[in-house]
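The other protein chains are all here in position, but one chain of the complex has been omitted.
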Amino acid sequence: MIDRTVLSPVHFGALLQALSDEGYQLVGPTVRDGAIVCAEITGIADLPAGWTDTQAPGAYRLQRRADSALFGYALGPQSWKQYLFVPHLRLWQAQRQGTGFSVDTATPPPPRLAFIGARACELHAITIQDRIFLRETFVDADYAARRADVFILAVNCAQAGGTCFCVSMGTGPRVSDGFDLVVTEILDHPHRLLIEVGSERGASILARVGGTPAAAEDTTAAERVINHTAHSMGRRLETADIQQLLYRNYEHPHWDEVATRCLSCANCTLVCPTCFCSTVTDVTDLGGDHAERWRHWDSCFTLDFSYIHGGSVRTTARSRYRQWLTHKLATWIDQYGTSGCVGCGRCITWCPVGIDLTAEVDALRVPVQRPREEEHHGDA
Amino acid sequence: METLERILSTHRFFQDLEPRYLALLVGCAANVRFNAGEFLFRTGEEANQFFLIREGKVALEISAPGRVPTIVQTVRENDILGWSWLIPPHHWQLDARAVEPTRALALDGKCMRTKCEADHDLGYELLKRFAHIIEERLLQARLQLLDVYGKPI
Partner (left out) sequence: MNAPAVHSLAPQPCRIGRVLPESHDTFTLELHAGDGHNGVAFRPGQFNMLYVFGVGEVPISVSGDPARPDLLVHTTREVGAVTQAMRRLRKGNAIGVRGPFGRPWPIERATGRDVVLVAGGIGLAPLRPVLYEIKAHRKDFGTVTLLYGTRSPEDMLFRRELQRWSAADGIEVFVTVDRAIGAWPGHVGVVTALIPEASFDPLNAVALVCGPEVMMRFAADGLRQRGVRQDAIYVSMERNMRCAVGFCGHCQFGPSFVCKDGPVFAYEEVKRLLELREI
C-alpha cells in the first residue's frame, strides 16, 4: 500500500521550507537568462511557475503558460551531475619543502543538498554515475561524499519535451525508484500535487507538512498525466541490437556525413547527464612553491583528449563523433551494464547544428552500398 | 650432387617443386664461401646468380658519396638472396657484403633463365616463390621506412 498524499501549492511551499529548516540547501529549477537552469533556490517562489519550454534539434525557447504549473516544463540544459560530479574540484595542494614537497589532501565537507524536481531520466542518470564512481575498481571519494546525503524530490513529467525519448530507453516518464519523495502535478482544478513517499527520510519531511490523503480521483488524475506524457514522445531511439550495430559499423560511410555537420563543440558532453570525462591540471603560484591539482570536466570531442607522444589518436571530427556515440550507446554497456543514454534529449536540443542521435543511429542501420560497377556501353 | 639435392629439397623455398625441376636446379647449383668483409655482389654488376645462405650473415648496403654505407637489411642462414637474375635488366641494385664468414649455395641465374624460357611452368613456379619473398621484403622495408621507434612527428 503506497502512501499517497495531496498537497496544495502552498503546502508544497511549506514542504520546501521544511527541507530548508532541516539543513538542506535547495537546488532546483529557476528561470535565468532565457532558460530554466538548475541553481540554488530558497523556496517555491524561485520555481519557474507558469513557464514551459519548447525544444527541437538545436532550438530552445521559454514560453509562458496559461496556468501557473510549477513543473510545467521538460528539462533545462543542466542536469544534477554538476552537484555530484562537480565541474571543478581541487584534488590536493602541495608545498615545497627543501628539495622535497608535502601533499595535503584535506577537503571541506560537501554541502547537504536537496534536489527539487528531478525527472525519471535524471534519476537513471544519477544511478548510472553512481555505478561509475562508486562501484567500479576505485571509488571516487568526492562523489561518494556529495552523494551520501542528497535528498531527492522527484517529479513525474507532465509533458514530453520536444527532443526527449525516455520511453524507448526504458527510463521514464514514471519515476520508479531512487527518490525520497516524488510529485505528480495535477493542473485541473484545484491545482494540486500528488506526493508519494520513497523513503523514511521522505516520509518524515512530509509528515511535518501534513496534507490530505489522496482520493481515487487524485490517483486517477495523476495516472492520466503520466500516461499522457508517455504517449506524446516526439521521437524514439531504436535500441534493437544497438550494441552490435555500432560494433559492426566502425567504417560506415554515415560517419563521414555526420562529420560534415559536427563542430566538435562539446556541447553535447556538457549537457549530457551521464558524460563523466574529466582532466587534471597542475598549477603553481607565481613563486613556484605552492602547487595544486585540479580536476575539470573534459570532453572526448577535444583534439588533445587522446593525445599521446607526438599526436592524437583521434585527429578527425569523424572519429571523435564516432567515439562519443559508440561509447554512449555501445561500449558503455560492456563497461557498466546499461546504455549510457537515458533519453533526456539534451544533446539534441543543445547541439548548435541540431544533430539528433536517434536519427544518426537510424542512418547507421542502412546497409552500406557496395560500389556499383561502371556500366558497359558497347565495347569495353 | 646428392648433397645439394637434399639441401634444396628440404628448403621451404623449394617445397612442392616437382622432382624433375629440382633436378634441373641442382644442375645449376654450386657451393660457395665468402670471408668476412668480402662482397657477394656489388651495385651495377650483372646479376647472374641467386643465393641460398647456408651459414653466416650478409649485409645489404646502399652507399652514397659523403655518407657511410647504410645497411638496410641483413640476411642469414636459410634466407634466399637475390632476384635480379630473373628481372630485366639483370643488374644488382644493392651491395651484398658478408658480415661473417658465409657459406652459400649459388644458383646460376643465366642457366636458370634459359631453362625457364624453355619451360614456362618452371618459370611460373619460380616466379611464384620469388613473388612471395619480394612481398615479404617489401612489407619489411615499408615497416622500416615508418621509423616506428623514431622521434614522433
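When the chains are written out, they are named A and B in that same order, and each has its own residue count from 1.
In the analysis below, a residue touches a chain if its C-beta (ideal position, glycine included) is under 8 Å from a C-beta of that chain, and two chains touch if they have at least 3 such contacts.
These numbers come from a predicted model, not from an experiment.
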Among A:Ala45, A:Val103 or A:Ala207, the residue in touch with the chain that has been omitted: A:Val103
Sole residue of A:Arg174, A:His327 or A:Arg365 that reaches the chain not shown, by the stated touch rule: A:His327
On chain A, residues whose C-beta touches the chain left out of the figure: 91-92, 94, 96, 99-103, 105, 132-141, 250-251, 276-280, 282-284, 288, 291, 293, 295, 298, 300, 304-310, 313-316, 318-319, 322-323, 327, 330-331, 334-335
Residues of chain B (touch criterion as defined above) contacting the omitted chain: 57, 59-60, 68-74, 76, 78, 99-100, 140, 143-144, 146-152
